[in-house]
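Presenting chain A:
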Amino acid sequence: MSNDEAIKAQFEPKIVAFFCNWCTYTAADLAGTARMVYAPNVRVVRIMCSGRLDPQFVLAALREGADGVLIGGCHPGDCHYQEGNYKALRRFTLLKSLLKSMGIEQERVRLEWIAASEGDKVQRVINEMTETVRQLGPLRLEPTIYNLIEDSLLKIPETATLAKGDEL
Partner candidate 1 sequence: MSTTEIRSNGTPKVGVYVCHCGINISSKVEISKTVEFAKTLPYVTIVRDYKFMCSDPGQELIQQDIGEGKVNRVVVASCSPLMHEPTFRNVMAKGGENPFFFQMANIREHVSWVTRNKEEGTKKAKSLIAAAVCRVALHQPLERKRVSIHPDVLIVGSGIAGIHAALTLADSGKKVYLVEREPTIGGHMAKFDKTFPTLDCAACILTPKMSAVLAHPNIILWTYSEVIGVDGFVGNFKVKVKRKPRYVNEELCVGCSECIEACVYKKARVEDEFNVGLSKRKPIYIPFPQATPLVAVIDEASCLELKRRKCKKSCVDVCEPNAIDFDQTEEIKEIDVGAIILATGFKTFDARRIFRYGYGKYNNIYTSLEVERMVNAAGPTSGEVILKSGQAPKMVAIIHCVGSRDNNTNRYCSRVCCMYSLKIAHLIKERTGAEIYNFYIDMRTPGKGYEEFYDKLLKEDVHFIRGRVAEITDWAMTPEEEGKLIIRAEDTLVGAVRRIPVDMVVLSVGLEPQADTEEVRRLFNISCSDDGWFLERHPKLAPVSTFTDGVFLAGACQGPKDIPDSVAQAGAAAAEAMALIDRGYVELDPNTAYVQEDFCSGCKTCVNICPFNAISFDGDKNVAVVNGALCKGCGTCVAACPSGSLQQNLFTDEQILNEIKGVVSYV
Partner candidate 2 sequence: MSYLYYPGCSAKSTGKAYEESLLAVFSALQIPTIEIEDWNCCGATAYMSISELKAFALCARNFALAERQSKGTTMIDLIVPCAACYLGLKKALLYLREYPEIRTKVDESLHSAGLKYTGHIRIRHPLDILVNDVGLKKIASLVTHPLDGFRVACYYGCQVIRPYADFDDQHEPSTMDKIVESLGAEVIDWPIKTRCCGGSLTGTVQEYGLRLSYNLLKEAKKRGCNVIATSCSLCQFNLECYQRQMKRRFKDKVNVPVAFFTQLMGMAFGIPSRQLGLHRLLVPLQQPSKTKADVGGHHVYN
């Protein structure tokens, strides 16, 4: 519907990124020092290790209004804390399948291994991710629980008619 396209047209995705302190956050700093310009849509939350990433954080970000979540950790075998990134990988894998069954597009959540020296990869991944999410359009998890009540006011299906009492 044209209305939706209109929304898409001026839609600027909000993406929350969780970067590990040692590899990916450092890489993002490197991208900065090297003045690698990239899409402004990703906002980084620093955690010490991708292993700290609690799936709750991903859901919370989406609930708070993010349209996508990017997770960055050290390459397998390179974790500053030896194994954190593997734990992240396991949680992420299961979380993805959960999100899938919750009807949320897989592409909205992405896990990338980015080493401290890979500033260019930060740039690439962020640009890609922003584009992908832009294509998917806004994730309308808003409004939050408190206005979920109007959320539940229905378009009346042919078979039924709304009784007066139903108007809230």
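These made the cut because all candidates are chains of the complex that A comes from, given by their letters.
One rule holds for everything that comes next: a residue touches a chain if its C-beta (ideal position, glycine included) is under 8 Å from a C-beta of that chain, and two chains touch if they have at least 3 such contacts; residues count from 1.
These numbers come from a predicted model, not from an experiment.
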item	value
Candidate number, among 1 or 2, whose chain touches chain A in this complex	1
Complex contacts: residues of chain A adjacent to candidate 1	14, 16, 21-23, 25-26, 28-29, 31-33, 35-38, 40, 43-49, 51-54, 56-57, 60-61, 64-66, 77-78, 80-84, 87, 91, 115-118, 123
